[in-house]
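I have a structure I would like to understand better, so I am pasting it below and will then ask my questions one at a time.
In this view, the complex is presented without one of its protein chains, the others remaining in place.
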Amino acid sequence: MQPKLHLPADRIAHARLLATRIAAPVQDFIDSHSSVTVERATLRLAGADGANADGVPVPNLVVDQVRAADPALLEDGVLLRYVNALLRGGDSVETLNRKIAEGFDVMSLPLGDRAALEKKAAELVETGMGRIQSMREQRKGKLDEHKDKNNSPLLYLIVATGNIYEDVKQAKAAVKQGADVIAVIRTTAQSLLDYVPFGPTTEGFGGTYATQENFRIMRKALDEAGDEAGRYIYLTNYASGLCMPEIAASGAIERLDMMLNDSMYGILFRDINMYRTFVDQKFSRMINAFAGIIINTGEDNYLTTSDAVEKAYTVLASQFLNEQFGFLAGMPAKLLGLGHAFEMEPGIKNGFLYEFAQAQMAREIFPEHPLKYMPPTKFMTGDIFKGLAMNTMFNFVSKATGQGIHLLGMLTEAVHTPFMMDRYLAVDNARYVMNNIADFAEDIEFRKDGIMVKRAHSVLAETISFMEDIEKTGLFDAIAKGMFADVKRPKDGGKGLEGLIKKGPAYFNPFETYLASALGLGK
Amino acid sequence: MQPKLHLPADRIAHARLLATRIAAPVQDFIDSHSSVTVERATLRLAGADGANADGVPVPNLVVDQVRAADPALLEDGVLLRYVNALLRGGDSVETLNRKIAEGFDVMSLPLGDRAALEKKAAELVETGMGRIQSMREQRKGKLDEHKDKNNSPLLYLIVATGNIYEDVKQAKAAVKQGADVIAVIRTTAQSLLDYVPFGPTTEGFGGTYATQENFRIMRKALDEAGDEAGRYIYLTNYASGLCMPEIAASGAIERLDMMLNDSMYGILFRDINMYRTFVDQKFSRMINAFAGIIINTGEDNYLTTSDAVEKAYTVLASQFLNEQFGFLAGMPAKLLGLGHAFEMEPGIKNGFLYEFAQAQMAREIFPEHPLKYMPPTKFMTGDIFKGLAMNTMFNFVSKATGQGIHLLGMLTEAVHTPFMMDRYLAVDNARYVMNNIADFAEDIEFRKDGIMVKRAHSVLAETISFMEDIEKTGLFDAIAKGMFADVKRPKDGGKGLEGLIKKGPAYFNPFETYLASALGLGK
Amino acid sequence: MNVIRPYGDTLDDGKIQLSFTLPVADGAKGREAARKLVLSLGFLDCEVVHSAALSADFSFYVVYGKTEASIDYDSVVADEASADASMGMDEVNEYIKQKIGRKVVVVGACTGFDAHTVGIDAIMNMKGYDHHYGLERYPEMEAYNLGAQVPNEKLIDFALKVKADAILISQVVTQKDTHIHNMTEFVELLEARGLRDKFICIVGGPRIGNKLAVELGYDVGFGRGTFANDVATYIVKKMAGEL
Partner (left out) sequence: MNVIRPYGDTLDDGKIQLSFTLPVADGAKGREAARKLVLSLGFLDCEVVHSAALSADFSFYVVYGKTEASIDYDSVVADEASADASMGMDEVNEYIKQKIGRKVVVVGACTGFDAHTVGIDAIMNMKGYDHHYGLERYPEMEAYNLGAQVPNEKLIDFALKVKADAILISQVVTQKDTHIHNMTEFVELLEARGLRDKFICIVGGPRIGNKLAVELGYDVGFGRGTFANDVATYIVKKMAGEL
């Protein structure tokens, strides 16, 4: 698409430079730390799975056993102990998992020969990473098979029944209606659980638990539905929360295609400790990157609490930061589904022009990124007819600015989680609008000194000045001072800090090493 | 608004020239003819009103009396006989009307002194035209009082209960909701009645009878509602049909602000004889012009039967012809609400671009004309949610191309005549969209070789070649051959031919003379 | 028995969306009235999610309700003449040749004051509608389309004249039940003239249902989405005594 906004390339470059400078000190911190969930994710990649009778997952049991034996041991990484148990018992991964679930303590065995351990670990890396690699290839195969059959932008629908089997029904109907992407919304507050539930689940509130088994069930259903519909269906779930890397690992194993993964969402919107979040997001993104999973970042959340006109620059600033942290985790631009949203008050004169300008701005500043564009939510009301009109305008802007991933707005957004018919109406609307304006983007230009051009320039300028402030303050302090989303998050506050681990000199994590090298990340 | 389409001025001028050449021979015919309804309209302007016990209106009674006495007398004009009766009886207009309604025959009195008759007639002209002039001034006063309070485009809503008192309720609610224009839809098939019913009416099908009393009732209601809302409310009704000039006369007297009035609608869509229609439309438009009433032409009708993409040129050709016949009747551009419509099949790829281009084309070719833009109707279905989305897109195009008179689309178009809530949803949608994109038109340009520019150029080219054909064929024959709207109308077929009157050498119609001179029309 | 209920996002949750106007002012009392009204329709549960003033005395409501109402799907009998397997054009012509052995004559019109010809044209005109040719194109049929606003009397006379097998009536305007009056008048005229049995009487239009048509004395009624071959199939099977 031809650029329309005449944005100054040097200012954009400057903003990117600011992002690297802001991220650098954070990255230093990240590199010297792990967390309980990074360790558990590593275990999962190695094959740890299952749960005990109380539902405590095997990876948690292992970490807890290590910590119970001696908290200081965590600094060496937990994988060592799992591998040790495998080697000592001569068990398969499955057998060991079962034993652990039944009460076996990996710390009951003294550490064996280091070289043998490393060799065994290398085998596990090969198997684990091979499995993910093969999922990536499967995806590529299917995408090639159904080339050019998806809508552009991809039409993204959520299912949120709380029951994975009901979700499957709704998802299949959604595919029938034309969806390209199905996101299974998680149950309320799962992001605050410091473990990933096990097995298929049927009881969630406002969403369905993200579990590896649920991923598998939905993946299978969508492959079937997609084959029938003749297009690939992207499966999406949420990494964010206290278990980012673990969910990323399960997602990689079960061939998810997209994951919600934001470098700061957990901090700002879930009050998770900032150190913990930064550490977790990195490892989770390395996994996403290796698995070829597109991440969706959460800039839209800024606008659910702050004003979309006034605080537009926070969205752009966050996009630059998410991009930067993504690059640092080895993600290429084409996996960075940076978020933004159509959330202005519908009564604003020329509001459509501002939205159009901002969406176009995102497109031009992040040209290769599969931008994730979110529909109106905050100003949706019980007036479903007005809501439908707002969604129509949103669909228009999305197509006219070439967005990548289009979350369908629901006319009942202010009423309930989507009914099946709500979803149908959403897809139908989007397809009508997007086909009807198919080449509009190419057919118009913006007036050089017009409202839209001016708007984009001013948001970019505000963003840069905001990022300059953050750079001066430092990102940790900036968050602590409430510079993002009007919420103050004390550095040592929030959930999950206790799960942060300072890596020791002997920290052992061959998965991390493998990933870093595969992704071309220098240490 | 800046032009965007780069339409060649010389081609537009050529099209206008073709229109004058097409209209000229028709105009010659018109000038040598009158019709029963032209005569009745003249009587109405002179004050003839009321109806007999069977509901036959006084103007019809007078014409019938003249014809019954001697059909050849019609060629002198009927007014003479009415004036004669007035003078002879020494009655007031009201008394004479009552007498006629009670059975008095104006032909029972021999013709009196010519000079006295002409003098009396001149008095009637002064009174009658003075009344209309004062209505025009009242309108101007009210428009000045509520300057800039109307929406742009004007939001036009219909009421169609069949009962004038119910219509009033609905109209008032519509004004409260934001309408600028209220059109009282006529009862099904009124256009085929060769008389105008009398008095207030409560029993119509699909609409309410157009009667002078109904006009008065609604005018009063809208003045009240408008004063309350702080803006002028335009009252609209339909001139078209077998009584075009009479309804125009009643509308002028009761301060209507707009009237549906098309030079060919009756022929093509109501199978009214073509000679009759051309004669009638001229006199009705002269009255409209003098009364400052905006006419709305009916080009949208072409698209209810023909394909909107293929037959776009018929719309533009008809606009040129309606313009030309308007000019010939003394109408300035600012009273010419030329019609067009958003009627493409919603499944067409880039359909929105074609609609946008055509609406913009109409705007650029007819820059001072208050274009009347009609909503989707043909492809509306029982899917009210899809319908609402189509209306949203229509509202968008209308605002983005600066249309003048905007007929609101109803989400239930395919279901029933509008419910009160349907109208509310329509206004609400239009106001949202139009405010949200307020200055979009000024903010964009069209790509020089883009789809929209090309579309407009090609429609203009097709129009010209179509009009060249018509010029060659002659308009009467072109209609007879089915070149318009795919319907063939034999020259001597259709309704109302028997009411055509060849003017005699002594034809007397001082109202026509007055209007022609006031409107600067050379004979 | 196969009991079904409306479905929101869970089987049998009974969710239904409603919208309507009440002739009262908008406000808390209006919303409560809306709620009570919906409950009185037998909804278990009702949320008024939106209200707005339409004028000082009228207000608009959007409501989501939950009902336990259900029906036995097995007991439902589809009642749309055009519903299921109609023959295609070629099949119909073949059928006529085989089972009737002469041309079938049909006469159609838009009757009364109704001027909506697009529907009857869709059924009868050569070009047809949405890739279904009209009856005029059927070689084994003779089709006369009289167009708009045809008086019932005239239509009957014409049908007699051309010895029509079937009369096709289109009725689009339904406001104030004009279509009912008009349809009734037609049948009464036929009966008065003792001609009811001479013709297959068919009526169609977007708001016409088969039930209504049969009630009013027609053989069949066709609604929205009808194509020429649906009607043709009906006519020829009826003539051949297969219906």
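Letters A, B and C mark the chains in the order given here, with residues in each chain numbered from 1 onward.
Heads up, the rule we're going with is that a residue touches a chain if its C-beta (ideal position, glycine included) is under 8 Å from a C-beta of that chain, and two chains touch if they have at least 3 such contacts.
The model shown is predicted, which means the values in this text are computed figures rather than measured ones.
The shown chains contacted by the absent chain are A, B, C, with contact judged over the whole complex.
The hidden chain makes contact, of the residues A:59, A:77, A:128 or A:162, with A:162. Of A:414, A:461 or A:497, it is A:414 that touches the chain left out of the display. Touching the omitted chain from chain A are residues 160, 162, 169, 172-173, 176-177, 188-189, 192, 205-206, 269-271, 304-305, 378, 382, 414, 416-417, 419-421, 424, 428. With the whole complex as reference, residues 4-8, 11, 15-24, 27-29, 31-33, 36-37, 40-43, 47, 58, 67, 69-71, 73, 76-80, 82-84, 207 of chain C touch the missing chain. Residues 161, 166, 170, 381-385, 412, 414-421 of chain B touch the missing chain (whole complex, contact as defined above).
The rule we apply is simple: only the chains that are shown with their structure count from here on.
Greatest Cα centroid separation from chain C: this falls to A. We define each chain's centre as the mean of its Cα atoms; on that basis chain A and chain B are separated by 60 Å.
For this pair, chain A with chain C, the centres built from the Cα atoms lie 51 Å apart. Within chain C, residues 19, 52 each touch two or more of the remaining chains. Each of the following residues of chain A touches two or more other chains: 385.
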